[in-house]
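Comments concern the structure below.
Missing here is one protein chain; the remaining ones are kept as they sit in the complex.
Let's look at chain A:
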């Protein structure tokens, strides 16, 4: 029987606080760590499969026209080549996260440069690569399509618009105001493991060993793309070498491998080459954001405006949700927000770590810094004065919000009181500045299922098709089950990443831990009830610890109570009324110290601190690591990351890791992170919220605000490269 749980009311019982094992929240090591550090964790393209052939994908050299494979027959005769495939079902671009159906398909017309339009399969990787490079691809009848979002046709996103009060009047009568445009370039998730799939058919049944974040959706997307029933598809992704949004939806290599394996009658591996990751997975849309702030003499906001222009390919509905946190972070009675979507022939735009807030909060936080400077008050104080009592648009309460505490505690930890005046501090050739920014990200609960088995020997097994993309899922699900069932961490096995297991929320939108974690929690509650029943009592009176149950002053080992039986519970979590009843979000604050070279404009981040509140922390070690990751993405966004598009044809000019500059070790100081104690009863019965993306939601602004403090230069066009800084100095 399935245990159903719908999150319709706040979970004020806080049951986890009553548990005795002491696992939840503890900074435990990842259980899969020994496999990862010894190279024995198996990623997608590493399964040892008999008779494996290799496929290499081929790109379109332009963004329109009919695709012609001029020498396909000659290539098909090359050494070792098994097939040259341009099947109608190849994907034009990856599916968006949670799409649950195939994206636009068809390799015969190019929509963007770098689109993957064919796969060449050969006995060996070397043969396939050579043959793929030898394939001559031309485009017939194409014309240059628009690639520049500032001049392309635009579709207003009216459903996203807001007009509350009178922002124009508020701006006119404001004692202080800011009206500025910020631009951010496209970013690539570019996880260290390139997208890869090994497809194996047994009759009509397909097994795909892939690298995906959301298996239950990916399975339906793959089945839909191939035109087969989802029951015929199994996806395995026990280890995923990073995703950051780029592996949310089915990507071209999975379909190519599946079609190829069927056609050549052997298992086929297809891995994207690094340039293909940059050219044909997902980009974060570039943005142009106008932020308007109106304030009274004391810095209380009277108006807030945020208008954004983003872009995507024709036919794609995703529009980077820039305004998400602007709706609820700050007060201001008069509000106007709008979104426009430009249609451009660049690679598909989709989710990259914290879609929306990563760039939206960043622009807003730059504008807040400008306002604080204009008024002449401390930027932290400006934020404190504008924390609204209720959601400024809906009037709803916030679920839990330790925003003020994050600002205060972060300022204290960083030593913000020592902030220099603008252009005031210099150490030799270096100009020193401090900057800060707020962090905010919406919190979401998603449907999720898990099965928990309490085995006769008193061990437990957790099974779900949830993924661990570096987020710590193996660790936290084991901790939750161990806590609820009173088992040491190593008495719980966690099995993930297999669509044969109960379908989970998947990893994305920061909802994975709380959603899949809640399903495990609910299953364990049901096991506790059954144990109590066996003992003739109530679950509430049962204490489980170290493999034993204490009830009515008697302690007995679980194995004895089970008496050879096992208890299996499948739990099914569904979000409910609490999602809409209140405003749920996570909050925090970043503080950064930079040194800007007086002669070159080079910026080094010297120190950076984040204080975050995200409900109950499930594992202090992995949660902190998530924040380190987010903040580091913020450093990259602030200083170096930018997909450079050729303005003529949309070619990604820097499609590799040598030219698309993610932060390296030497770019990142020893970041510090503080996780504030919090319980959010509205979020889920564990009172936990998502933390995987909070670390990037405004982080870049702390750095560019620090650059201003150091140099007096406002860089409003990201990234703040040397040329832009030096131009203002």
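One rule holds for everything that comes next: a residue touches a chain if its C-beta (ideal position, glycine included) is under 8 Å from a C-beta of that chain, and two chains touch if they have at least 3 such contacts; residues count from 1.
The criterion applied here is as follows: contacts and distances are computed from a predicted model.
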| item | value |
| --- | --- |
| Omitted chain (choose from "ABC-2 type transport system permease protein", "MFS transporter", "Sarcosine oxidase subunit delta" or "Xanthine dehydrogenase YagT iron-sulfur-binding subunit") - UniProt protein name | "Xanthine dehydrogenase YagT iron-sulfur-binding subunit" |
| Absent-chain contact - pick from A:311, A:324, A:625 or A:711 | A:625 |
| Hidden partner chain, touching residue among A:633, A:682 or A:718 | A:633 |
| Contact residue for the chain not shown (choose from A:15, A:30 or A:383) | A:30 |
| Per the touch definition above, residue among A:239, A:591 or A:612 touching the missing chain | A:239 |
| Chain not shown: contacting residue from A:93, A:471 or A:705 | A:471 |
| Touch criterion as defined above, residue of A:9, A:70, A:169 or A:192 at the omitted chain | A:192 |
| Touching residues on chain A - with respect to the absent chain | 29-30, 32-43, 45-46, 48, 124-127, 129-130, 189-194, 239-244, 271, 273-274, 469-472, 621-622, 624-626, 628-629, 631-633, 656-658, 662-671 |
